[in-house]
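One chain of protein is taken out of this complex; the other chains stay put.
After this line comes subunit A, so read on.
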Amino acid sequence: MERVVVSMQDPDQGVKMRSQRLLVTVIPHTVAGSDVVEWLAHKYCVSDEEALHLGALLVQHGYLYPLRDPPSLVLRSDDTPYRFQTPYFWTSTLWPAAELDYAIYLMKKNIRKQGALVGHEKEHCDQLHRKLSHMWDLVVMQAREQLRAAKQRRKGDRLVIACQEQTYWLVNRPPPGVPSILEQGPERSFCAAEGVQMIKNTEFYKREMERCRKALTRARVKSSVCLEAYLKFTSQHGPHDPIVSGCLPSNPWVTDDDTYWTMNAPSVAVPTKLRVERWGFSFQELLEDPVGRAHFMDFLRTEFSAENLSFWEACEELRHGGQAQIHATADAVYRQFLAPGAARWVNIDSQTMERTLRGLQQPHRYVLDDAQLHVYMLMKKDSYPRFLKSAAYKDLLAEAVIPPDAKRRVFPFMRKPPHSSPSPALLPASTSGEPVAVASGPECGDGDT
């Protein structure tokens, strides 16, 4: 907006200026509303309506103020005279209007009108008196002095400056009922921000250099690689997503049948086939699923490397446990897994072991991170692929259950649907009307009413 206002000032291409006559004083630099609209429409090649709206925004934000009826900040596209606001009073977020300044302004008004402040201004004045009571001396002194300083000017200038200040406070402290223009709209910064740089040039440039150097050493990934990974993820997980590919017994939110939830509960005796397939996607998926983790642990026991997973679980406990138990947990972990000759000694390379042992002198939450990562990578590279190829996994896949589709009711409107949402206090009851739950496995049987 400031640029628009400044371009309006151009002596050749700017807005036509007139003069205002007040009894005997003549004050220059007035513009008529219609001139403003016309100039805006011409300069930015927009329709008249848009130019009117743009001009109205300028007036509302206080860059132009009407001379005849100051409290109403509207732009009328006729002869009503307006004037430009001085840059000191331009609305800016760098210098929001301060309470002290407002207090001084109200004080000046009070003095000029001999105590006849009305309505919201009087309330504000009282409020400020309470808030700034320790500075009230300063407020009064400054108000008096500013009035005296203003008297040194010509009458015309005095009028203009008074109008400017009044407009500024109308915009920044609007009377009740008028929407505050400052609460809306994007952040505007004073255009001169780039010029105001304090004399810290050398430090500023040093900081810039540091920043650029750090930016150079950032690890970068090609977007093609990222996108490939993303595509792979979505294509792999697509069939597993209940919203994208539908969920098999039925969507519980739609049919009020929570077979789906009971079948996919965290600890279920027979996992669904989709779930077992998911364990093959990545090691993280396997570890996150409690059933998967249990089966993996069984597998590792057959291979005599179960201490790896136990160590990993113990490290997780240390990381996510309470602060008070850190010492105790770290001690237990050391005694069980890391001490030479421990019961379940974990195979970690010597450097990591040294570092961990040193860190254990002052244990904190993340002291076992290196060792945990080493063991994790070991399991991922070594045991996990073997697990996926093992007979145990293949058996699991074969045994896994595919939840069948909910059979459609032949006569849907014969009976009132019996599965209107049961009260949460009852056990999760699968629908009695559906003849299908039989194949869903034993754990649903006790849910049947």
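Please note the rule applied: contacts are C-beta pairs under 8 Å (C-beta built on N, C-alpha and C of every residue); 3 or more make two chains touch, one makes a residue touch a chain; residues count from 1.
Going forward, contacts and distances are computed from a predicted model.
S.K.: Can you work out the missing subunit's protein name as recorded in UniProt? Choose among "UspA domain-containing protein", "Signal recognition particle receptor subunit alpha homolog", "Mediator of RNA polymerase II transcription subunit 31" or "Regulator of G protein signaling 9 binding protein".
M.R.: UniProt lists the chain that is not shown as "Regulator of G protein signaling 9 binding protein".
S.K.: Consider the whole complex, including the chain that is not shown, and state which of A:V160, A:L248, A:M263 or A:C315 touches that chain.
M.R.: Here the residue in touch with the unshown chain is A:V160.
S.K.: Which candidate, A:L100, A:A306, A:I326 or A:M353, sits in contact with the chain we can't see?
M.R.: A:L100
S.K.: Could I get the residues of subunit A that touch the absent chain, sorted low to high?
M.R.: Given the touch definition above, subunit A has residues 5-6, 9-11, 14, 17, 20, 23-25, 27-30, 83-89, 94-95, 98, 100, 107, 110-111, 114-115, 125-126, 129, 133-138, 140-157, 160-161, 164, 190-193, 195-196, 198-199 touching the missing chain.
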